[in-house]
Structure formats: C-alpha cells, structure tokens
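Apart from one protein chain that is not included, each protein chain of the complex appears where it belongs.
Right, chain A next:
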C-alpha cells in the first residue's frame, strides 16, 4: 500500500470479531465483525486519520493498535517487528511504542488522584528513579502549556481544555513514538478546540511524533491529517492523501460523508461540498463496494472486495462488475 521501505507502524489484515450471545435464553453465539481485514501503514511524522460513523469499528481499531484489544486475526508491526500474537513484546515495551489520548479527559483521569500521581505512575512502573520523576512531570506540564505547580491539583479543578492537556501529557510521559488520538477535541468547547489542535500539531513537530487520529469531524481531519482512511462497517472503503480525499472524493460513502457536513459557509453560499451530479463513475469493469448504505449486517462475512488504486496512494474499495 505504500512505497516507503518500512513504515513506522503497519497494520496487516487486521480483524476483530466479538462473540455475541443470541438472546437472553438462546445458547447460539454469533460473531460481531467489528473490524474486517483492515490494512494500514503509518509513516514517521505523519498524521493518519481514520474517519467513519459510530459502529464502523474505528475505535476498536484504535484499541488494537495500543494493545487494549487483541485482534482475532492479522498482525500489527512496529518498525517491522510484530507486536501482536505470540511474539508480542511485554506490556511495558508496548507502552513505549504507542499511547492513546481519549475523547473525554474527565472520564480517563482518576478523579481521586492528583495530576502528579497520575503522571508519575507510569514513570515509576517503568523504573524511573524517584528523583527524576518530579523533574519529568514538571517538564510534561510545561510541554502541554500548564504550570508545574498545578500538578498538585485534582482533575475536577481544571477546565475541559486543561484536562485534555493533562490527557495529552499522560499519553506523552513515556515518550511514545505513536500517539492514537481518539476524538481528541469533540468533547471540548468550540472556543477551546483551536488551542488543543494547535498544541497537538506543535508537539508532533517538536517531539517527532506520529499520530493516528480517530474522528468524525471532517473539518478537523482536513486540518490535521496527512493521510485519511474512511471506514464503513469494519472495512476501509477509501484511503489516500488528505487532498485527494477532500478534493477528489471517489467512493460514494466518502462523498456522502463529506456532503452531510453542515458547513456554515457552504450553507450560506447555497453550495454543496460535493456535487452529486458530478459523482465519478467506478473504474471500468468494477462497481463500488458497498453500493448501498444503511442495511448492513455486522454478523455475516462481507463479500470479497478489494482496494484498488485509482491515483498515487489513493485507493477505493471495489468489486468486479457483473
């Protein structure tokens, strides 16, 4: 999927299936196919966004990458070495590869611990000496734009934006290489979002981080991403560089998603972000997959389909036409 010799992180044919009980009295078990054969690669210094609606499997994918959800099949490689399956590194080792920033910083910080305790815990677990811990926590607080002495406080004493800064500090305290951002600004007040978006982009440059961002807010995705993958019911339906996805959305689902955004300036101008009349046809001999939306069965295996390149690094999911 990528020309580079070895990306920083590579997800190969990843599937995550959950067994689900049929009903209260039923013994039958079905498999809910949350993620189906997803392949992705993340290059160093890149921000890759995974977009899609609720239930498309984007958060399950994120949890697999940080090691909080074991894949059913497939593998994830970090700098070419597998980090899933029987050969996976220890939890401690994984913690230094990838970390996650959650959507709601209030729910993800321990309300009964001071910020200092929360930030120091991973350092202590990783055997950093007590003398160094304090300095490192201080450094992290400054890095995310807070005052070091604020670390003595508890999460409820901070505003939403400040709490998200703490969430970011917590994710970065072990110096991970990859940071998964799961809806990093959607729980924040609108006037605070720009602060956090700017902070994330600054940190990415300064610390040479690579991001995988999970989001449904396409204007934030356009601003932050280098590449975008669009997911629908557990599969990637379109992927490509950010400008290909936004200037030349090709898969009907991507077009539908972009077209559904109520953009204030487009609304006032009376224009639409995507023009339905000029929808590009599928390449000769192929049909887009899926063609219809809304009636998808998460329990059955989707029919075979493939991601086909239509431009440099720009792929869409297709099935052979009948």
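Definition applied: a residue touches a chain if its C-beta (ideal position, glycine included) is under 8 Å from a C-beta of that chain, and two chains touch if they have at least 3 such contacts; residues count from 1.
Note that in this section contacts and distances are computed from a predicted model.
In the listed set "Pyruvate dehydrogenase E1 component beta subunit", "Thioredoxin reductase", "PatA-like N-terminal domain-containing protein" or "Peptide ABC transporter ATP-binding protein", the entry agreeing with the UniProt name of the missing subunit chain is "Peptide ABC transporter ATP-binding protein". Among A:87, A:268 or A:312, only A:268 touches the chain that is left out of the view. Screening A:59, A:84, A:103 or A:162 against the full complex identifies A:162 as the residue touching the chain left out. Touch with the chain that is not drawn comes from one residue among A:193, A:227 or A:314, which is A:193. The chain not shown here touches chain A at positions 53-54, 159, 161-162, 189-195, 197-198, 201, 216, 218-220, 222-224, 242-243, 246, 256-268, 273, 293.
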